[in-house]
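First the structure, then my questions, so here it is.
Note that one protein chain is taken out, while the other chains of the complex remain in position.
Here is chain A:
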Amino acid sequence: MPIGNTQPSVRPASAGRAGGAAVTPAAHRSGARPRRTRGGLGAERYAPYILVLPAVLIIVLLRLYPLLLGVNFSFTGDGEQNGTAVGFGNYRELFADPLFQTALSNVGLLVLLLPVAVAIPGLLATFIYLRVPGHRFYRSVYFFPAVLSPVIVGAIFNLLLAFDGPLNAVLGSFGVGPVDWLGDPDIAMFMVVGVHIWATFGMALVVFLAGFATLDAALLDAARVDGATLRQVVWHVIIPALSRTIQFVFVTTMIGMLTSMFGLLYIMTSGGPEGSTYLPEFYIWKQQGQMNRPALASAASTILFMIMLVVGLLQIKLLERSGKED
């Protein structure tokens, strides 16, 4: 609350809300009160609103208004019907489109794979924290992929996973037949998600390491003295102590998966094979840019927005609940 801090005279107006007011010295408050009752009442009362006005205006004009325009646009037609209202026509078309259904079910798949995407950096961070041999080396190496752009990562894995690529060559030397990693509709989505996790887990790892920094080492020592195994230490000490961090990583990883897989998809599979790796984002881009269906694309965007809203609210709720437990 920068307003409260920089402008002591206004504080009483917001004192009811700001929890920070409780720690303010009483003298300060009593000094402010007489002034407020004497004069300039109107200006002081409206000052906070005026001060937040620019921020509110920016949010309303540049965020909410375009959002409403986009939602409104999704109820109009494309092509010859440009500008005319078509009701829920675009939405009906979307839900009848098997491609969009695939995109939505892939979102479901991402949610199911989320625990894996969180567990990998979590486990690796635990090992680094427990100082496995070479932990300094791993700490820097794990972060490397996070600085690469998805386009470069995608191009690298395109080469590695090509039908005549090195991975199949290695498999072949063990006598395993080649697999069309990016050409088999049952496998391709897992490969793309796998590469996405590989490329982004470095960030989550750093967050986990930061969480570990706040962990009380005495707890670990106590557990060891009591003769706990590594598994028991992880399960009964580390995970409970890091619950806030884990939840934070859950939220950011989910958002990352839903909103920043486009580059990888575009480079690695272009939504294929057989449309099996479509995600709503990619579908929106395709309809808007390639098919010249901007209104249909904005209907899909609206649905993606709703999904994100629901996911986000659920996660905020989870965070709040865990906050209470603390």
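Keep in mind that, in the parts below, contacts are C-beta pairs under 8 Å (C-beta built on N, C-alpha and C of every residue); 3 or more make two chains touch, one makes a residue touch a chain; residues count from 1.
To be clear about the criterion, contacts and distances are computed from a predicted model.
J.: Out of "Anti-anti-sigma regulatory factor", "AlgX/AlgJ SGNH hydrolase-like domain-containing protein", "Multiple sugar transport system substrate-binding protein" or "Heme exporter protein C", what name does the UniProt record list for the absent chain?
T.: From the choices "Anti-anti-sigma regulatory factor", "AlgX/AlgJ SGNH hydrolase-like domain-containing protein", "Multiple sugar transport system substrate-binding protein" or "Heme exporter protein C", the unshown chain carries the UniProt name "Multiple sugar transport system substrate-binding protein".
J.: For a quick check of understanding: of A:G70, A:P273 or A:G312, which residue touches the chain that isn't displayed?
T.: A:P273
J.: Given that one chain is not shown, which residue among A:N72, A:S105, A:S149 or A:T259 touches it?
T.: Here the residue in touch with the unshown chain is A:S149.
J.: For chain A, enumerate the residues touching the unshown chain of the complex.
T.: Counting over the whole complex, chain A touches the hidden chain at residues 99, 149, 161-164, 178, 180-185, 188, 269-270, 272-275, 286, 290-292.
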